[in-house]
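As you look at this complex, bear in mind that one protein chain is not there, while each of the others sits in place.
A, B and C label the chains in the order they appear, each numbered from 1.
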Amino acid sequence: MSDSAHRLTEGGLIDRRKPLSFTFDGQPYSGFDGDTLASALLGAGVKVVGRSFKYHRPRGILSAGCEEPNALVELRTGARREPNTRATVAELYEGLEARSQNRWPSLALDVGAINSLLSPIFVAGFYYKTFMWPAAFWEKVYEPLIRRAAGLGMATHEADPDRYEKAHAFCDVLIIGGGPAGLAAALSAGRAGARVILCDEDFVVGGRLNAERLEIEGSSGADWARRAEAELRSFGDVRIMPRTTVFGAYDSGISGARTFGALERVSDHLRVPAPHQPRQRLWKIVASRAVLAAGAVERPIVFGGNDRPGVMLASAVRTYVNRFGVAPARQAAVFTSGDDGWKTLSDLAAAGIGVAAVIDARNDVPPALLAAAQRVSARVFTGAHVADARGSHGIHRISIRAGNRIEHVDVDGLAVSGGWNPCAALTTHVGGRPRWSETISAFVPGDLPAGMSVAGAAGGSLTLEAALREGAAAGAEAAAATGFAGAEIPSWRTSEDSAAARPFWHVGECPSKAFVDFQHDVTDGDIALAAREGYRSVELLKRYTTLGMATDQGKTSSLNGHAIMAALTERSIPEVGTTTARPPYTPVAIGAFAGHHRGKEFKPTRLTAGHAWARQNTEVFVEAGQWLRAQWFPRPGEHDWLESVSREVKAVRSSAGVCDVSTLGKIDIQGADAGAFLDRVYINTFSTLPMGKVRYGLMLREDGFVMDDGTTARLGETHYVMSTTTANAAKVMQHLEHARQVLWPELDVQMVSVTEQWAQYAVAGPSSRRLLEGLLGDVIDLSNTAFPYLACAQLAWRGVPVRLFRISFSGEMAYEIAIPARHGDALIRAIMTAGQEFGAVPYGTEALGVMRIEKGHVAGNELNGTTTAGDLGLGRMLSKKKDCIGRVLSGRPGLIDPDRPTLVGVRPVDRKARLHAGAHFLNLGAAATLENDQGYITSVAYSPMLEGWIALGLLARGPSRHGERLLAHSPVRGGDTEVEVVSPIFFDPEGTRLHG
Amino acid sequence: MAESLASRSAFSCLLVAVGNGRGVTAIDRDGLGLATIAVRKGSRNALSQRIRDEFRIELPGGPTRAAAGEVAFAGIAPGSWLAMRDQGGNAFAASLAQSTAGLASVTDQSDGYAVLRLTGPMVRAALAKLLPIDLHPRAFQVGAVASTVASHMGVTVWRLPDTGGAAVFELAVFRSLAESFWHALAEGAAEFGLAVGRPC
Amino acid sequence: MRTLARGKPIRYSIFSLLGAALSGHRHWGPAWRDPAPKPAYDVIVIGGGGHGLATAHYLAKVHGITNVAVLEKGWIGSGNAGRNTTIIRSNYLLPGNNPFYELSMKLWEGLEQDVNYNAMVSQRGVLNLYHSDAQRDAYVRRGNAMRMHGVDAELLDAAAVRELLPFLDFANARFPIQGGLLQRRGGTARHDAVVWGYARAASSRGVDIIQNCEVTGMVREGGRVVGVETTRGTIRANKVGMAVAGSTSRVAAMAGLRLPIESHVLQAFVSESIKPFFPCVVTFGAGHFYLSQSDKGSLVFGGDLDGYNSYAQRGNLPTVEDVCEGGMAIIPALGRIRLLRSWGGIMDMSMDGSPIIDRTPLDGLYLNAGWCYGGFKATPASGWCFAHLLARDEAHQVARAYRLDRFASGRVIDEKGVGAQPNLH
Partner (left out) sequence: MRIQCPFCGERDLSEFTYLGDASFVRPDPDSADAGERFYDAVYLRDNPSGPFEELWYHGSGCRGWLRVRRNTRTHEILGVELARPAGFEA
């Protein structure tokens, strides 16, 4: 069939001077600029576009919008392949490639169609009743078959090559939908001076105005829409966002401003996005007021063969004829239950398309409509319905039942109009319930979210005149509510149109399958079965038959299904109720919700002031929260990390090493009550700490378990600086602010994080003093007497303020030196230079870890949120003289139980053997059961000083078991190892090295 | 005393133009002296008086910025301000601590934050991709201050008087985040063209 | 109605299905009876979700107690049973939890034969990714604990994970995947079918399932609970069991009880249906994200709680973004797959992240609560142990630790170690 077989020679909003070529299932076709893929396919005479989910029935194009259940295709190829793309909203572009889905080997000949023959078995929920024996077969046989058969399009496993972006917008009035109601609302709000955002999912605004032959102020609706758009664009504070779907309404605040989620399809109409442009942009729009003008979706009618290609919603037929200049059929019929459907008759006739018959379910049809049919010599059947449509790859005949008489009429297209469902989803996203309208026999918005109003078809007012009137009023009212009152409310003259209709869902008994949910192949029979088996609530019906769970979320199917259930169970439709709409209104790409937060940009990266220097000395970094820290500094010739780390440890213990400790949290705490405050958050006392001194502190949660530890220095009478672990810095800050603002607001305490202000380096080892004397000798006396262990000082060095602390995590004589971060790079280089004569080395987090384990210092693996001060051997720190957060509940029986696992050291009996953290302790000979569990290994290291693997662990009654032998049981990693319980302090137990 | 110690801007080696054009211009504010100043209990009035005498500045009661000459105070929390002085360096905090001794707690943040000045015809469009706050001229006026979150990073932003008909904003982020922040900014601003201006 | 005495329905099998096909499926009766409430029962179970219906099924089947009513305020399964991400697993660390969830897994493995309803229990494997040495060590400890109770657990390194899921982001990840802890017996089940299967089986043994029957008060005599007031009248019982996770505090308040529970909203998400894309269940160790693919083809995924107390079955946008960012961080191919629908369930968040199955201070009133977001996988064992407690007035041995007084005594079961802050569990 030639490309333009079904293309009208004139009319519509397509640009016939701009032909676009595309392929479908490899076949080349061409359409025009302004086409959707669906209109281009219809224009090219393509009727069958896909296969259905379960029975693999050939399916065509039902609609012209986002409600499309049938015409889903795989768009694009390779890493850009998009399954389940609705042809009806996919904008045509040069070189577009699309493929049909859910068929093999080809769309025309699909083996899966065998399911259609088995359809007597494949009824709703059939799989719940079988595939149970033998149980082992499920994963191996049944499930793989079902999974392959199910699903629609094929997704790629390649990484999405396109960018996504997020953006924020704020406005007084958000208008959702750019049809007549939305444009009218925007005009009245815009003229009043309000900040307006108007979003429309289509690529041209105007909505039905572009699809109907209706007039406003004497000119065509489409022309009026162009003029309205031009005026709106002339307002500085009005923003029109085409290709943008408002998909969700979320909670608001006291001001009434509400957050809406919207998706802008920036580049989906292009082969690939332009440079620096994302594929899509997720908008978070905060609007003081919103006007919902999203229109309505036409309903099909349930009759035999109603899913066959060529059966189309009447409104879609008009859209294709009027907007796209396409003839969906050569000889058509119209099946309607209201005046609205009759528009199709005149539009088809005007386009020179034959209309064989109009079938109206009503007995009394307005004479004017009958006359119109007469004019085009179309046969009219009133009080009648279509019982069946024939033609598997495109209908060629319909059977009409009028009374007890059946007539057959040959047609290649059938326009169906069963009434309209308002697009009210956004009114229910935040809890509103829809209300049943007898007037239009559909659910309309009920209680509206605060600040939202509804205009036009979205509210159930289906005529053009009402859309404009309500839109203008809603826009003006919303503008006034945000302080832009006074502007007069515009009004417009429109041509006549009527929406009178009678509810009609289901024609009753049919000779062939009658579909309710096209995409999921849910038939009237399935609804009846659900009713029979007791799945009568709309939610159970939905879950049992999958009615309304397809990619269209039941936009064309749910109400028909509920109406049939209502009839079967002798209830009214409002009694049966409706399911709740959930965001998103239409499906949204997961990539859009992620924006640019993927790959390395998933989370921000925090780099210390010494990072550039570190990069020059190692490539090995480890994530510590959001920080990157050097893990070790390999040297040429070293074979593995263990060799490098051991070398670093030995260097520190024999001479000196330097480690960047800037990532530890630092909190500046000042105020007359700073000391008293610290006494309440630490288990030990700080108010008595002398100025110029540092003390180790331990902090509990109020439930009595350990929260964090660190050193706190007293810099002045009312000035302390606290350090926290890297991992808990933010948590501790929040905890302290809670204590300061909520628990004890009466205290005079001020605090702020200074983690970022200071670059801080640990200089450790026997030579550390001499190293630092080389740097600071002229500004401070570092002798043991002048600056002993746990001293601190503030200095000015080379014109820069510097803080010096005599503290040690390694157990060696050690210092930490802090300097304003902009000088951090210079300082580390200066330290390394000064250290050369001592063979000082930089060391990373691994060596740091080895040395703290050698010293039995606890860290993250021990501070795991389930340990008490006692468990960690720090119980004695808990001051009896004062209260502190966590003191009372730390006395609960479960927390002081002597059987609690408590900190110990362990070494393998075979000194060469390796240990693994996470191994559980078992008494020798005891069975490996949870009942016999004695505790577990928390941290492991290879100690170059002890020349063997050592570990810290938590062992039931640990301190009393030094010298005992146990099994370290680790079936998932490393196997079993016999170990000996020892003191957790492996190296220099007397701590003499601290003092140098 | 030995020669002064080398200093390194958090944005050094990062600020390179992206895309075509000058929709947005970024300027490194390295050297800006910054300090947080929090009032001691019961000293609000005395502190205001001291700041008035010292800097001829009225301490703002809310999230706004009051400036005189090269010094400014931006309200960042109840009873807490971010004080700044052009090219003030670390010395600014020290002098501020002295002049408000006993009335407030002062903490040097000159190195804690990396500060960028952003301007240009498309600066609002670019910032809309980062900041979840309303930057419309009516909503965020000259002198307005806000602490918020941009692309998972804490940021404090304030608006300076327009220059050359374009709005001017300064954004302060934790120093360690300078690289991630620049990447996020550059990715969003690329379509408008991100240029780099001379430090001021 | 084509049902036998006591409503015993036709047995489901391929043969009955074929037979039905010939007669147009007109002879299927209701899957469960729809009786009016009797004035009194031996046991009333409040809550017609998975846990309540499983409890009724095992009361009838294991303990021979069939004079039981399950009261449901809406339609059965309308709570969290129908709002979860269908994952089943027993990969727990602590001795208080591990044996309980393993009992649940064993019951899952025989569920379909037990209730004669295909719940599509699919043991496709649950993989927890780790991204740091510390996280690996924690998983080693957990894996070892699992093995000590006879639960299957394997520690995979990065290469082994790559073999299983080559399309994860191994190239450019912010938090590189170092490996994972795999439980092959873990997987998914069709959540609604679990509810319907238990309902049908319980009903066929004589249990009355009463929908649209909301409990409005407790009938108390002395210190004892002897029945409930409902929207369908007063119903008396010797024992009343609560299985109303999500609404526990509200129902407990009717009995004057204050509990260590907060209600929080957890959002869940499904994508459009696609052909087989993801073979197992995966969880992200450096963000809030987990995912599996349903037999229908939808990707089913979720992440963290919204974080605030809520009884509204919906959440907000920041969590949606957080979850999708986590997804893109490990599966960059997700970008073009569309999110179809999101919803929120109300989680019974306990103060230590573990459940409560215990007597209450009131005689006659029993509590099954605090399931946090582990409720679905626990359904069979929860029903089994709650039935045991109701029938014998003593805790089942695998549920011994789930005591109500453990918070006072300090014997908490805190897998995450975050303390008394429910929104962090």
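Operating definition for what follows: contacts are C-beta pairs under 8 Å (C-beta built on N, C-alpha and C of every residue); 3 or more make two chains touch, one makes a residue touch a chain.
In this text, all values refer to a predicted model and were calculated from it rather than measured experimentally.
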item: Contact partner of the left-out chain, one of A:Glu97, A:Glu229, A:Glu702 or A:Glu964; value: A:Glu702
item: Among A:Gly431, A:Gly599, A:Gly774 or A:Gly860, the residue in touch with the chain that has been omitted; value: A:Gly431
item: Which of C:Glu72, C:Glu112 or C:Glu262 contacts the chain that the document leaves out; value: C:Glu262
item: Sole residue of B:Leu32, B:Leu96, B:Ile133 or B:Leu185 that reaches the chain not shown, by the stated touch rule; value: B:Ile133
item: Hidden partner chain, residues of subunit C it touches; value: 247, 249-250, 253, 258-263, 307-312, 316, 318, 351, 407-408, 420-423
item: Touching residues on subunit A - with respect to the absent chain; value: 250-255, 257-259, 284, 286, 430-431, 702-703, 730, 733-734, 737-738, 740-743, 745-746, 883, 887-889, 891-892
item: Missing-partner contacts on subunit B, residue numbers; value: 38-39, 41-45, 62-63, 75-80, 132-133, 146-149, 154
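Convention: only the chains that are shown with their structure count from here on.
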item: Separation of mean Cα positions, subunit C and subunit B [Å, integer]; value: 50
item: Centre-of-Cα separation between subunit C and subunit A, whole angstrom; value: 23
item: List of subunit B residues in touch with subunit A within their complex; value: 1-10, 19, 30, 36, 38-42, 80, 90, 94, 104-105, 107-113, 128-129, 131-134, 136, 139, 151-153, 174-181, 183-184, 187-188, 190-191
item: Residues of subunit A touching subunit B in the complex; value: 163, 165-170, 195, 275-277, 284, 286, 596-597, 601, 603-609, 612, 627, 668, 670-672, 718-719, 747-748, 750, 752-759, 797-801, 820-827, 830
item: Sites on subunit C touched by subunit A in the complex; value: 12-14, 16-18, 21-22, 24-26, 28-32, 34, 74-78, 82, 95, 98-99, 109-110, 112-113, 116-124, 131-132, 134, 136-145, 147-149, 153-155, 166-167, 169, 172-175, 181, 190, 192-193, 196-197, 211, 271-277, 286-287, 293, 295-297, 312, 314, 316-317, 320-321, 323-329, 332-343, 406, 408-412, 414, 416-420
